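The chains shown are only part of the set, and none of them has been moved.
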Amino acid sequence: MSPHGADMKSEPNTAAAKARNLKRLRRIEGQVRGLQKMVEEDRYCAEILTQISSVHEALRGVGREVMRHHLSHCASSAIRSGGKKADGMYDELVDLMYTYTR
Amino acid sequence: MSPHGADMKSEPNTAAAKARNLKRLRRIEGQVRGLQKMVEEDRYCAEILTQISSVHEALRGVGREVMRHHLSHCASSAIRSGGKKADGMYDELVDLMYTYTR
Amino acid sequence: MSPHGADMKSEPNTAAAKARNLKRLRRIEGQVRGLQKMVEEDRYCAEILTQISSVHEALRGVGREVMRHHLSHCASSAIRSGGKKADGMYDELVDLMYTYTR
């Protein structure tokens, strides 16, 4: 049913990290709804920008956890297997770091 | 005459810009729910990080529009009135730029 | 002698702000030479990355000061003159914020 083959799935996250991230994402969803309300009510721009900044920060918290998991599971397997697999993983990681953590 | 209303409300946004931002924020809400689904399904980390990056980008789109409105309405009134009011606004703007646009 | 016409020059900065920025830029030049030495000596990567991060931070300090000056001099004139001049300045400012402060 998944659009990706079994090997494109993440190795199962520890239940705790997954639950933490879901909790964070639900809070972020609430923050985004809060932003809609602020825009509807014509709230002061600086307040809206501050709230947008909080959402960015919360998203980076999720990103950090996903990246930590990526390194300790997906990436570490590739790195341990060495050779081209490891080289490809280094390139992917550098791209993720410089493109997607901002 | 004051650049900000007593209750710190923004001057009414043009209806069009407001509608655009609400539409964007609803799409962002959908993206965040999509992220929850991806985490629940243990999707590949690099895909989740890419999706997180899309949400950051979409949020910056909202921020840009709010900032544009802030400059052309709230900030311009303060700047036109000059003196301490203008000085305070320059400081606020620099803070917003360096703290909240990232 | 300048490649830009008189009206493309910044209005003269206050002497103090200019001196502060030159001092900062000389310190940044020293940091960049320090980085060259670190690379030559094969210093530990994490230390080099930390030092690169310090240079980014110091550059942002210069940027903040330049932006503060831009707002209170160049931008405020355009904003006060209103109309298309002001509109063009709002667009320029938003671009500067979202493109160049990162």
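Which chain is which? They are A, B and C, in the order written, and residues in each are numbered from 1.
Everything that follows uses one rule, which is that a contact is a pair of C-beta atoms (placed from the backbone, for glycine too) under 8 Å apart; a residue touches a chain by one contact, two chains touch by 3 or more.
In this text the structure is predicted, and so the values were computed from the model without any measurement.
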Request  = Given the 3 placed subunits, let me have the overall number of copies in this structure's complex.
outcome  = 4
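Definition applied: only the chains that are shown with their structure count from here on.
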Note = Expressed in whole Å, how far the mean CA point of subunit A lies from that of subunit C is 31
Task = Go ahead and note the Å separation of the Cα centroids belonging to subunit A and subunit B.
result = 21
Ask   = Which parts of subunit B, given as residue numbers and ranges, touch two or more other chains?
value = 63, 67, 101-102
Query = What does subunit B use to touch subunit C in their complex?
reply = 60, 63-64, 67-68, 71-72, 75-76, 79-80, 86-87, 90-91, 93-94, 97-98, 101-102
Key: Residues on subunit B engaged by subunit A in the complex (per definition of touch)   = 4, 8-13, 18, 21-22, 25-26, 28-29, 32-33, 35-36, 39-50, 52-53, 55-56, 59, 62-63, 66-67, 69-70, 73-74, 92, 96, 99-102
